[in-house]
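Since the structure comes first, as C-alpha cells, the remarks are kept for the end.
Only one protein chain is missing from this complex, and each of the others stays in its spot.
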Amino acid sequence: MGDLRLMKGNEVIAEAAIRCGCDGYFGYPITPQSEVMETLMLRRPWEETGMVVLQAESEVASINMMFGGASSGKKVMTSSSSPGISLMTEGISYMAGAELPGVIVNVQRGGPGLGTIQPSQADYFQATKGGGHGDYRLIVLAPNSVQEMNDFVDLGFELSFKYRNPALILTDGVIGQMMEKVELSEFKPRLTDKQIEEKYGEWIASGKKPDRERHIKTSLEMVSEVQEKNNERFQAKYRAMEKDEVRFEAIQCDDAEYVIVAYGVSSRISQKAVVLLREQGIKAGLLRPITLFPFPTQKINQLTDKAKGFLSVEMSSGQMIEDVKLAVNGKTKVEHFGRMGGVIATPGEVVDAVKQKLIGG
Amino acid sequence: MDELQLADIIKPENKVYGKSKIMTDTPMHYCYGCSHGVVHKLIAEVIEEMNIQEDTIGIAPVGCSVMMYYYLDIDWLQAPHGRAPAVATGYKRTNPKKYVFTYQGDGDLAAIGTAETMHAVNRGENIVMIFINNAIYGMTGGQMAPTTMIGQSTSTSPHGRDVEVNGYPLKITELIAQLPGSAYVTRQSVHTPATVRKCKKAIRKAFENSAKNIGTSFIEVVSTCNSGWKLDPVESNKWMEENMFPFYPLGDIKDSVHDDVEKYSVQKNKK
Partner (left out) sequence: MAKVRGAVVVENEVCKGCNLCVVACPQDVLSLNKEVNSKGYHYSYMMNPEACTGCTNCAMVCPDNCITVYRVKQANVA
C-alpha cells in the first residue's frame, strides 16, 4: 500500500508526477493551479529521480517544451488553468498532429477571457472537441477526487503513450484546491534512455542511427493525399479509444428513472442530490463519465431503456449536454442545469432542477 | 609539357571538395541562389566533421526552411512558428547530452518567436541557434519582416518600410548579446567564398560550445532572398552588401561565458 496523506489536489498532481517516473514538467504560474509547480520546486525531484522541472516564460513555451521532450520519448507534462490552456492549444494541436504523448492538466476556472479565478467547467468543448485547429481529439480524464488526481497522472501517461496522443486531465478549481485523504502511488523509476530506445525506438527522435532512416517529428505534410492518410490514421486511433477506453462510474443507475450526468466537482454535488432524491422516493441515479473523450455514449444510450429523463449538471451554460443528447438520441428528455462564473451549485439546486425540468416539466 | 586530360583529374583520389555525407540526395526546394542551401551544407559539414550525426537533433522552424528535414540526414523536430527555442529547451533539458540546434528565419525568430528566443538565451540553454536574416518573409511571398530595412519595399510595405508606420528594423542579435545567458553571438554571411569559410568556423565553434555547457551560441547569417527582393542572385548579394551590412555589420558581437551571477544575487541572511 502506498503512503496515506492528507493533501491538496494540485499538490497530489505534482507528487504523482514524481512517483510515476515523469521525466519533465514545464509550466507557468496561474491561479488556481500554481501549487503544482510550487510543490515540484519544493520537492526538488531532479535530485531524487532526475525529473526536470522548469518554469517557462509562458504557457506557449511550456507546451512547446513538452513537444521537445515528448519527441524523444520522455514522459513530460504541464499544468495550467483555462486561459493558459487556451494559449497552449496551438502546441497541443501540433503534438496531436505529430503524434506525441504527454499529459496536460487543466484546473478549470471561469471564463470567458480572464473570467474569474473561481472554479468552473466551461472548458468542456475545448477539451473534448480538440480545442485547437484541425481534426484531432485528446484523451480526456475527469477526476472527481484527490485520489483520482493521483491515479490519473499515471493513467494519463499510460494512455497517451499507448495511442501516441496527448492526454488531458480536465479538473477544476475545487478538486485542485481541496484537501482530501489520498493513497499515493508507489514510486516507479524513470525509464533509462536505453529502456526508452527499446520501447519507443521506432518513432522517437533520439539521434539518427546508422541502421534506420531519420525520424522527423512534424505535423506538416505537403502532399494532400498523404495528409489525408495521416488524418485517417488519427481518426482510427480515436475510434479505437472509443471502443476500448471508455470509463465511467454508474451510481444507482440500474433502476433509475431520472439520470443525472455529471463529471468532476459537479458529480460530487450530484451524488448528494441522488441521495436526497431517493429519500424523497424519486428513483434517481448518477452517471459519471470518467473519460470525457471517449464519452460513455453507449452506456447512456442503454440507460434510456428505463430512464424518463436525463439532467446534465455542469458548471457551464451547457456543453456536455450536447454529448448526452447525442447519446440519448432523441429517445427521452435531456435537460441541463448549471451555474456559471465560478458559482458552485448546491445539491438542493440539483434536486430542484430534477423535479422542475425532468419530473414537473 | 604533357597536358593532363580532365579524366586524369576527375578521380576519387583527387577529390578536394564535395557534398557532405550528412546532406541527403533530395534536391532542395529553395529558389535558385538562396542562402539557405549554403548554410544547410555548412551545418552538415560541421556535423560530419565532428562525427555527431547520432547525437544531433535539429529543430526546424516555420518558414522557407520548414522542410529542412528533407536535406540533412539527422533526426528532426519541426516546431510551431516561432517556438523552436522552447522546443529545443524541452529536448535539451530532458536529453542534456545531445547537440540541439534551431534554425530559424527572421519572421520566426525575431517576430512571432521573440519571447521564446529571448528567454531561451536568457536561461543560457546549451543549444545552438542559427538565425537566417534576409529581411523579408520568403515562404509567404515576400512580406515585411521585423528586420526589413527602412525604405525597403515588400508586398506589405509596397511603398517602402516607413518608420512612422512600421517602426525600425530589429537588431535582435545585439539584444541577444546583452543577455547574460548567451556565450557566443556572431553575425556572418555566406555570399563569398571567404565569408562561407568564416561562417563555417562560427558554426563549428557554436556546436563545440554546446558540449561545454557555457550558454547559448547564436549565429545570425545575413542572407539574401532574391525572389522576395525581386533581384537575381548576384544582384542580391550586391544589394545585401550595400544596404544590409551597414546596418547589420558582420563579425563577432560577444564571445564570453556567463557574467558573474553572484553580483546579481539577492543577499542571503545578510546581517
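Letters A and B mark the chains as written, and numbering starts fresh at 1 in each.
To be clear about the criterion, a contact is a pair of C-beta atoms (placed from the backbone, for glycine too) under 8 Å apart; a residue touches a chain by one contact, two chains touch by 3 or more.
Just so we're clear, the structure is a prediction, and the values are computed from it rather than from any experiment.
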item: For the chain not depicted, the shown chains it touches; value: B
item: Full-complex contact with the absent chain, from B:155, B:178 or B:192; value: B:192
item: Among B:15, B:97 or B:159, the residue in touch with the chain that has been omitted; value: B:15
item: Residues of subunit B in contact with the chain not shown; value: 1-2, 4, 6, 8-11, 14-20, 23, 27-28, 30-38, 41, 190-193, 196-197, 232-234, 237
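The rule is simple: only the chains that are shown with their structure count from here on.
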item: Whole-Å separation of chain centres (CA-atom averages), subunit A against subunit B; value: 39
item: List of subunit B residues in touch with subunit A within their complex; value: 53-57, 59-60, 66-67, 69, 73-80, 83, 86-95, 98, 115-116, 119
item: For the subunit A and subunit B complex, residues of the former touching the latter; value: 23-24, 26, 52, 54, 56-58, 60-62, 64-72, 74, 76, 90-91, 94, 98, 193, 205-210, 214-220, 222
